[in-house]
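Have a look at this one.
A single protein chain has been omitted from the complex, and every remaining protein chain is retained in its original position.
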Amino acid sequence: MTVLSVRNLQVAFGAVAPLSGVSFDVAKGETLGIVGESGSGKSLTAMAVMGLLPLAGGRITAGSITFDGQELTTLTEKAYRRLRGGRIGLITQNPMTSLDPLQCIGPQVDAVAVLHLGMTAREARARTVEILGTLRIPDPATICDRYPHQMSGGMKQRIVIAMALAADPDVLVADEPTTALDVTVQAQIIRLLDDLVKSRDLALILITHDMSVVAQTCDRVVVMYAGRAVEQGPVGDIFDAPQHPYTQALIGCIPRGLDDGARLTGIAGTVPTVLNYPPGCPFHPRCDRAEEVCASIVPELEPNATGAVACHLPGVAP
Amino acid sequence: MLLRYVFFRVLMLIPVSISISVVIFAIVHLLPGDPVDNLLRVGSSPADRAALVAKYGLDQPLVVQYVRWVLAMFQGDFGEAIVLRRPVADLIRDNLPYSLRLGAAAFAFSSIVGIALGTVSATTRNAVVEQFVRGFILLGSTVPGFWLALLLILAFAVQLQWFPVSGAKGWDALVLPVLTIGFGGVALVARVTRVALMDARREDFVTLLHAKGLPANTILFRHLMPHAMLPVVTILALRIGWILGGAVTVEFVFGRPGLGSLLIRALGQRDYPVVQGCLLMLALAVMLGTLIGDVAQAAMDPRVREAKT
């Protein structure tokens, strides 16, 4: 059952439009990956879903976001606040700086249950301890009286996850939740999120630049490039038969072990920044398949058998 | 944890106090000319001179003189004023309350109004209010204090006759001096508050606070303000000594008694024991100010608390 759907989302900061035409759905119990290089608009998509664009000075110029049948783009700030942290939780990128360094852990997590579930401070604390326990944090009662700087990055990220879970949300938006962590901790956090999706029937939007994380955890995936969705579909299909040359290049970047002797390939050229998006297909300057049409006309996202692709010359790599 | 921090912080005062007392001791002894001449009034007889030398032990080595001087101060003996012929300790005791009263009122005024103005200018979306506060901040940090005092006297004491022109009798005599010191103080505190709040708003964790669904006011008062107050408290604490010392001008213009005007008078009369006494008191205030600032900092910020111990 689809719980959140985004249609043709466009975002502008003043005159620049770093995001145009992003669409996707996510259902309960499902993990949707949004993947792309930095600057592709993944994090902006997350901020847009959270209704936090105004904080950064941006706004939604077109498209719609519906949550549980409710249109979010026209929601008042007050109504949006009830959803944020209540029914849609956010996990941010850098746990080192995500918590208020002047407050103990406990109150920071408690605030969510007090605010959204109307709990008393005592009830909220009991709930916090319980949630910290389910996230495999040792000795949760003492942790509540600790300050953020006294804990490791992995622990802090669990606290952030606990905060996102505290009001029992339907949707979790995780914006590069493991990028700032050690590799071993990364795997733990990813596994934890995966378990939560299943045990709590959550809809998880996992934003990452790491195709191997997508392969491990996601059910479906949206590939973004220069503010546009270029390909989307079930993970299996995307990895087995990627249609867009950019997706193919991304998959080519995943190290696959040493046995097949294949060379690890990079992608030539650089990601365009918001200020110099090329005309036509944004990927054409870096694409070895590009023809004249690619430089002039923006390809629309066309549905195919299981997903959709935005390319004038789609097809599996030769 | 906090107690431990305070203990070590107070220990650190010992070397600071020693260096301050050496500097103040040196001021009299490094002066051009014989220190005895500096301590003597014009027209003293050789007998006076000999008495003075004996009294202050000026024939002893400098180190001995310094140790004696420090030991005497611990017994509340700051020496005797040459011109006023009274113990310096008495002079300080008479003048200090006026300075403290003025300082406390000016301090309270600058912190309350300054923090309020800074907060308003950092959070308002009203461009007019913001520009007004910014203009005020610029004025307050540039207008010379003595000139402002004169203007205030002209306007409120001479023209409107709301407050007395000078003196220190009654609470209404405090209003104009407090406004004069406060004008600069308010501007400084408002500027620091404004910058600190805007910095705090750019911190990463603020995104997550919004993502938790907290109302803007809760975020401002529960999370942003405590952060913004860290630099503000430091500035305010430093300001304690600054206000007492900087009140020199204001006390002079308004003809108020106080540590500042005592110092000015003593400097003019080259009454060095009084100068030493006043400087020691001001140094003490500055030291206490930084101590209070650091301790407040540690009380507010767990990271500071642990870093230094």
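Before moving on, here are some points about what is shown:
In this document, chain identifiers A and B correspond to the written order of the chains, with residue numbering beginning at 1 in each.
The rule is short, and it goes like this: a residue touches a chain if its C-beta (ideal position, glycine included) is under 8 Å from a C-beta of that chain, and two chains touch if they have at least 3 such contacts.
By our rule, contacts and distances are computed from a predicted model.
According to UniProt, the chain absent from the figure is "Glutathione transport system permease protein GsiD", selected among "Aromatic ring-hydroxylating dioxygenase subunit alpha", "Glutathione transport system permease protein GsiD", "ABC transporter ATP-binding protein" or "NADH-quinone oxidoreductase subunit M". The chain not shown here makes contact, within the complete complex, with B.
The chain omitted from view is touched by exactly one of B:Val133, B:Leu282 or B:Ala298, namely B:Leu282.
The chain omitted from view is touched by exactly one of B:Ala50, B:Val158 or B:Ala216, namely B:Val158. By the touch criterion stated above, the residues of chain B touching the omitted chain are 16, 19-20, 23, 27, 31, 138-139, 141-147, 150-151, 153-154, 158, 238, 241-242, 245-246, 248-249, 252-253, 263-264, 267-268, 270, 275, 279, 282-283, 286, 289-290.
Note that in this section only the chains that are shown with their structure count from here on.
Mean C-alpha positions place chain A and chain B at a centre distance of 53 Å. The residues of chain B lying in touch with chain A in their complex are 203-215, 223, 226-227, 300-303, 306.
Across the complex, chain B is touched by residues 50, 52, 55, 81-86, 89-90, 92, 94, 97-103, 111-112, 115-116, 147, 149-150, 160, 163-164 of chain A.
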